[in-house]
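Input: a single structure, listed below in structure tokens.
Only one protein chain is missing from this complex, and each of the others stays in its spot.
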Amino acid sequence: MLTLKRLTKRYKTGDLALQEVTLDIPQGQVVGLIGPSGAGKSTLIRCINRLVEPTAGTVQLKELNLTSLSQTALRRARRHMGMIFQEYALVERLTVMENVLSGQLGYVSFWRSLLRRFPTPAVQQAFAVLDRVGLLDHVDKRADALSGGQRQRVGIARALLQNPDLLLVDEPTASLDPKTSRQIMRLITEICAERQLAAIINIHDVALAQLFVQRIIGLRQGQVVYDGAPDGLTAEVLTDIYGAEDWSATIRKEPVEEPPVAEEEEPLPEKKLAVAR
Amino acid sequence: MQWKKPPFIANQWLRYGLLVGVVGYLVLGLNSIEVNWIRLWDGLPRGWAFVSGFLTPDFLSRGGDIWEGIVESLTMTLTSTVIGVLISVPIGVGAARNLAPTPVYLVCRSVIALSRSFQEVIIAILFVAMVGFGPLAGFLTLAFATIGFLAKLLAEDIEDIDESQAEAIRATGAGWLQLINYGIQPQVMPRLIGLSLYRLDINFRESAVIGIVGAGGIGATLNTAIDRYEYSSAAAILIIIIGFVLLAEYLSGFIRKKVQ
């Protein structure tokens, strides 16, 4: 569904961030992108929705060639690619609902968005999505009043409101504690499974990635050096990606069938709004 | 063992050179003040009259003029701030590096530079020459000065925003105006409100000055009072100005706390 062909990015400073990256990601597949800092992980996902302009190569989403689009067409295409950020990147002074609804910005006119008059289906969907990520009780709180895990849930909700075909996820757990990290990763992968969404997840925590994703891509200095199953990450492969180190503690010994179900981050009230779906 | 605090400027030549330069300037500068001691001696009772005028301010004998001047000052202040803010928002957006294309950026920056380079009084002289004496010239002056002040600070604020929030909005496929409305406005709004209130305060203070050159407001009354050595009336006017500034400061503190 998503195809990258010989994607290359050279920054103005001369740094070669991506070198001829070629990938193909089918629908519904969740891919973990690992690699040392500066390997080009962030650049790669930003080149897909062209927040960073690639220097050469093509990106194709379904039938659409993203790299050749005009600015207007690019905006329309971006609607189909939800993005989730490392430090959540919520607009902190807006409420949770406004943040979630901002996922609809590509669909509504400027005046509607200015007056906060979003179409009813969009609002219904926002309630549904907030229910799904367990934040129905925080609708009117300001984003900066939430905890880290809650903020990332808002970030996920915002991305989902775009009705995306693809999720671009940039270090979703980098600012979270281990338990919340797992909950967020589980939420993302579950949602991808529910909606048959493809996702690319940049992640530093190799063990966490192995736990949740179906495929791992290792990036080193802008080049793909590993592409395969999570179980294929041996000490040699990790050394190839990151450099020499004792990897024995990082590698998953035996495949776990299902990650243990952890309790909720905080007890969610039973009360749920009757959302007409 | 001896210890001495290391000198502030390590280079010995630079240190003593600077010292000689500063002393030389002070000698030259102080010498260029010509003090007329006789005139100064004459002035002492007047100085005393002014100080005692503060203790016995006279609000009444020029009451009508003072009232008229204050009304002019207040109306000028409010209208010029409102119009100034309205104009400075688009100019400020245009003068932000991260939002505006280069030609727009340059135009907006030159407007700001032009507005900031001259004192309000000088601008007032020009506007009085154009539209005649009265508060309209004052209004134009203050509005023009507001644009330079506010647009510059707004532009700097926009350049300092958290880029990731704007990036997230851009990634949803939002248009330029939607980006401003969702990604930028929430981040800069509290400070914009704070700055506007601060400018309201400044405009009131300036409105007391530009009257001296005929641009309306309390300044003209003050000028007359001082020229005629009516220090009790002058003191009354100054007390009113200080009172309004205090009030404005208190109110803006209150409103700023509300919007945070």
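Letters A and B name the chains as they come in the text, with residue numbers starting at 1 for each one.
Rule of thumb we're sticking to: a contact is a pair of C-beta atoms (placed from the backbone, for glycine too) under 8 Å apart; a residue touches a chain by one contact, two chains touch by 3 or more.
In the analysis below, contacts and distances are computed from a predicted model.
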What does the UniProt entry say the missing chain is called, choosing from "cytochrome-c oxidase", "Monovalent cation/H+ antiporter subunit D", "Phosphonate ABC transporter, permease protein PhnE" or "Alkaline shock response membrane anchor protein AmaP"?
-> "Phosphonate ABC transporter, permease protein PhnE"
Return the single residue from B:Gly17, B:Gly43 or B:Pro90 that touches the missing chain.
-> B:Gly43
Touching the hidden chain, out of B:Leu99, B:Ala208 or B:Ala236, is B:Ala208
Of the listed residues B:Val107, B:Ile161 or B:Val245, which contacts the missing chain in the full complex?
-> B:Val245
Which of these touches the unseen chain: B:Ile87, B:Val104, B:Leu136 or B:Ile161?
-> B:Leu136
So which bits of subunit B touch the chain we can't see?
-> 25, 29-30, 32-36, 39-40, 42-43, 46-47, 50, 71-72, 74-76, 78-79, 82, 117-119, 121-122, 125-126, 129-132, 134-136, 139, 205-206, 208-209, 212-213, 216, 219, 222-223, 226-227, 229, 234, 238, 241-242, 245-246, 249
Hidden partner chain, residues of subunit A it touches | 95, 97-98, 101, 116, 118, 120, 123-124, 126-127, 139-140, 273-276
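Note that only the chains that are shown with their structure count from here on.
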For subunit A, which residues are in contact with subunit B within the complex?
-> 49, 51, 75-79, 81-83, 85-87, 89-94, 98, 102-107, 110, 113-114, 155, 158, 162, 168
Quick one: in the complex, what on subunit B touches subunit A?
-> 162, 164-165, 167-175, 177-178, 181-183, 186-187, 189-190
